[in-house]
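The block underneath contains the structure these notes are about, expressed in structure tokens.
The other protein chains are all here in position, but one chain of the complex has been omitted.
Each chain carries a letter (A, B, C and D) given by its place in the written order, and its residues are counted from 1.
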Amino acid sequence: MGDIIVLIISCIFVNNILLAQFLGNCPFLGTSKKLETALGMAMAVIFVLVMAGAITWIVQYFILDKFKLEYLQTIAFILVIASLVQFVEMFLKKSIPGLYAGLGIFLPLITTNCAVFGVCIINMKEGYGFLETLVSSFAYAAGFGLALILFAGVRERIILARVPKPLQDTSIGLITAGVLALAFMGFKGMV
Amino acid sequence: MNDMVKMVVVLTLLAAASGFLLSFAEQKTAPLIEMQVLNNEQWPTLQTIFKDADNLDTLVDQRFKIDLGDDENVTIFPGVYNGEPKAVAFEAKSTGFGGPLGVMVAVNLDTDEMVAIGVTVSQETPGFGSRAKDEPDLANQFKGLGLLQSFSVKADGGDIDAITGATVTSRAVCAAVTSAGETYKSIKPEILEKVKAI
Amino acid sequence: METNKKFVVSYAPHCHNGDRISKKSYNMMLAALPAVFFGILQYGVAALSVICLCVSTAMAWELLFNRIMKQPPTIGDGNAALTGLILGMLMPPVVPWWVIFTMTFVTILLGKVVYGGMGGNPFNPVVLGYAITRLSWGVFLDVDASLAPGYIFDFNMANPIVAIKSAVWTGAGADAAAAFPPQVLLLGQHCASIGTMFGLGLIVGGLYLIVRGYLRWELCLSYLAGVIVTAALFSAFGPEGKYAGAAFHVLTGFTLIAAFFFMAEDSSTPVNLIPMLIYGIGAGVLTVLIRNIGAYPDGVIYAFLLMNILNPLLDNIRPKALGKVVENE
Amino acid sequence: MKRRSFLGLVKPTLEYTTLAALSSIPLKKVPASKTATFMVPGTMEGTDLLALKVGDEVKAGQALAPIADSDDYAISTIAGKVTALEPFTDAHSNAFIAVTVEAADDQEWADSLGSDPDLAAVAANLQNGPGALCLKPVLDPETNINTILVLGMDQDLMTTAVQYAVKTRGAYLAKGIETLKKITGVSEIILVVPSDLTGNVQGCKCTIKEVGASYPSANPKLVMHNIVGKTVPAGKTLEDMGVLCLSAEAVAALGESCETGKPCVNKIVTLVAKDGEALNVQVPVGTPIQDVLDVKRIALNDGDRLILGGPMTGVATYSTSLPVLPGTDAIMVQDGAKLPEIEDASCVNCGECIKVCPAKVPVNMLVRFLENQLYVDAAEKYDLLSCVDCGFCSFVCPARIPIYQYIGLAKFELSRMAPEAE
């Protein structure tokens, strides 16, 4: 149990997928201009990443490893994620239209969200068991969501400030993200 | 319906072609990659920790693998001193500040004491943790200590002086050496058997 | 309807209470004086030159950026000088000039200019500038290293916050803290950065700011409460003797200057009651967490950066405006 | 004005000027002027045929309606001849036609009101009287007025005109309230006065409540919230809630008009000189401001500021030939050398405005949205419409941002957008 808590803290704060591992920056900058979109994206990533983590784990250990096809990891994982996103989209549209209305527009973006793919690979690299994979996927996604929501809050305010013209939009977004990364370094050594 | 068939056919063909291409590439590159790993990660360390061994030039070729169960295995490099395979080296891993950290441990088969250790893979923060690889202070402390015990840095109540400003890395090295000891304990009979052949 | 006189036509209100931004800056500098003077007395002319260099370069950079961006000079509002002064207070007595140049440059550029000047910055410029410099040139900002050549005092010459860090790992933090009793810390008989040595001076200055209304007591007290409660919990429930007590944490490191001077930076702090309390307590808890279990000796800097990030979200917690219609959707 | 106090720990307050503190001020009567100007809502553009022409003779108390078929008119307070009809636009971009009348030697009154007027007659004759008694909402069948709120307190600082009316015209006030009850049929009348004037209104047959002494507690929306106990929803008016808010001076004028049978035309105005010394004057509506200033021999120079209204919400104006309007409670002049400057600074988030805002508007965020012209967001998310227009935020702002002006502009833009959206 203690290990799991350490893993969660490590994935959310210390090794935050966005700010310490640089994964998922395109949607990070793209969907953080408004708090509502950031919330939607965060939920969508959590939702998909937990499922993707579980399925890629199964694919890795029951297919790739079994048949000595480890070198197909990249292609297998990306296909799993892409079809999972498609499937989730169709499923939500039919069964939970309310949730689909909220997450719908973010789902296609997730296929090219390197955080999702990256976490799946990290899980395998670290050799996590199934439970650990689930926990780490969720925690990484939560860390992504947390950083995204915090960033969106700050960014909403920056948009209103008198930022010099050449710095506006992405440029100031990156600088602010840098400060976020700096702040998250404060969690270093906590696990 | 025709569309549907076409879609399936195209995708299947693409996937099949990709599979063939990659398995071909895999076969061709696998031995190259293994040599690269050896040359880049383990060889530099082996060179330093076995610098007095007789078989320095051939020890890579003399390596052998021991099965640890669970699909894991460990590669053992035997070191020959005065014509006798007196020591073996193998790698143990742990996690440091910025990712995996590997420690090559050379151990005397007679006394179970460490001949030397060296850090192999390290992605530690430049300037801090990476000193574990570059500076011998930490590694030298292990020389001559019995491997069959657990190690920890002084801050945690052990005997090892941590590198200033890189406590996490120093701890990771201790953890790796400790786990090397456990591995060693379990596979020593097999090692002894195999080295006889040399 | 003609008149030959030209009157000023402007919008209401036609009166003002006379307050202006510069007044706050100058009052804060005034409040900082006791601590700064004491630091200069202890450390001598080297400290004076560090403080002067910090203040002057901060103003110079601000002026330079005003020029580059073709704005009217804003150094008149005193904010640049104040930023420089507080940065100077965080410095050890001896710092290479180029470290100060770079630090004030980074502070003014990344802390203020890129966000369009004072008020737009989501982060406390001082904290940001110090954090970046510390990350690169930590050794130059290290009080112990700075004191090693040339300074001899008749009191314990170790920087308490650093001394205790290594002691905590060996489980003897409380013993190490016992070497620094509160009166020693309050009266500046210990080694710390120029402006944080004299605890009493900081407290007096801070109380002045609170009384004048330039510092919200809610922020200051909740921060101190956060530090005290967390530190007390650690020392009560942690392993016996491992963690230092509350008094130590309040009086060492940057806690006091943070409580009284970082908190008075408006742009990065909340304005409503509940957010102010959460902000203060959160910063206090994080400070002690990082000190006790994190990688850094002093957690104040990171605690503030983290709470700065949270600030815009916190500010959404606010009282219901008059007649606000709550939609039932 | 009151400076920032040394003790900044507590919330800054502004106290209303009460008559108790200024009891020695006598009421000066401004003699009837030679010309008077009346503002009638409407525009002259596109109207070739004005119902009123230069040279027309008018009687005192006669309705001046320059545009035919329009409900808009003003009551002339003097008898004489129309000398000019000019377009005029006020600070809020409302269009008016300024009708200037030159006084005749013989002041003849139109026979308009009578001693027992009905609702229509009162509405017709007193809307341009002192305090601008506007009874239109009662006549409007769509609004269901069930309460009348009579404010016996000035809404701005340094102004004592309404208080003066309450203090000296208590009997007329009582009569006015009685008449109001009769002609409107509204039984619930609430009179709000400052604590030192409760003794002067004992004769009034209505609910009497006390209002606090700190600014802006006499603001109608705050009176509703704090004293009446009903909250006006953001963006709505008192009328939307069925409450008609009237100035006590207007009600007293109604009482006087019923007694005398002719419309009361004399307005009480607080005149504040450059040195801050104040005095109340009585002046017929329509009199040029210059005549009022002459009472104290106030000389204005270039760069000075002439304000119609009090220091917090008054409107600065450019000419002394403008008339005293029915709602002009104060005329204030400020020395050009002592005007507080306004700066183009951005908000520093100090929170002073949050401390003082009586409506709990998140001014610090609001001003950021207004500066970026995001008016719809400002209204939807940051409570722009909850603002009660007191100007306190601008008064305390250390960055000297013209917040009140931003808010005024935003409300104006929103009101312009609203019809477009439909």
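Methods note: a residue touches a chain if its C-beta (ideal position, glycine included) is under 8 Å from a C-beta of that chain, and two chains touch if they have at least 3 such contacts.
Going forward, contacts and distances are computed from a predicted model.
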From "Molybdopterin synthase catalytic subunit", "Dihydroxyacetone kinase subunit L", "Ion-translocating oxidoreductase complex subunit E" or "Heme exporter protein B", the hidden chain's UniProt protein name: "Ion-translocating oxidoreductase complex subunit E"
Using the whole complex, pick out the displayed chains that touch the missing one. A, B, C
Contact with the hidden chain (one of C:15, C:94, C:132 or C:147): C:132
So one chain is hidden, and I want to know which residue out of A:40, A:53, A:143 or A:173 touches that hidden chain in the complete assembly. A:173
In the full complex, chain A touches the hidden chain through residues 19-26, 29, 71-75, 78-79, 82-83, 111-114, 116-118, 121-122, 125, 165-167, 170-175, 177-179, 181-182, 185
What does the interface between chain B and the hidden chain look like in terms of residue numbers? 3, 6-7, 10-11, 14-15, 18, 21-22, 25-26, 29, 32-33, 36-37, 39-41, 99, 121, 123, 125-127
In the complete complex, the non-displayed chain touches which residues of chain C? 102, 110, 132-133, 135-137, 140
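Simple rule for what comes next: only the chains that are shown with their structure count from here on.
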Interface with more contacting C-beta pairs, comparing A-D to C-D: C-D
Where the CA atoms of chain B average out and where those of chain C average out, how many Å apart are those spots? 47
Send over the residues of chain A in touch with two or more other chains. 157, 161-162, 189
Contacts with 2+ other chains: residues of chain D: 346
Listed in rising order, the residues of chain C that touch chain A in the complex are 69, 110, 113-117, 119-123, 128, 131-132, 135, 286, 289-290, 293-296, 299, 301-303, 305-306, 308-313
Residue set of chain A touching chain D in the complex reads 157, 159-162
Parts of chain D lying in touch with chain C, wherever the complex brings them together: 1-4, 6-10, 12, 37, 86, 88, 98, 157, 221-222, 225, 231-236, 300-307, 309, 311-322, 332, 334, 336, 339-340, 342, 345-352, 354, 358-362, 364-365, 383, 385-386, 388, 391-392, 394-400, 402, 404-405, 408
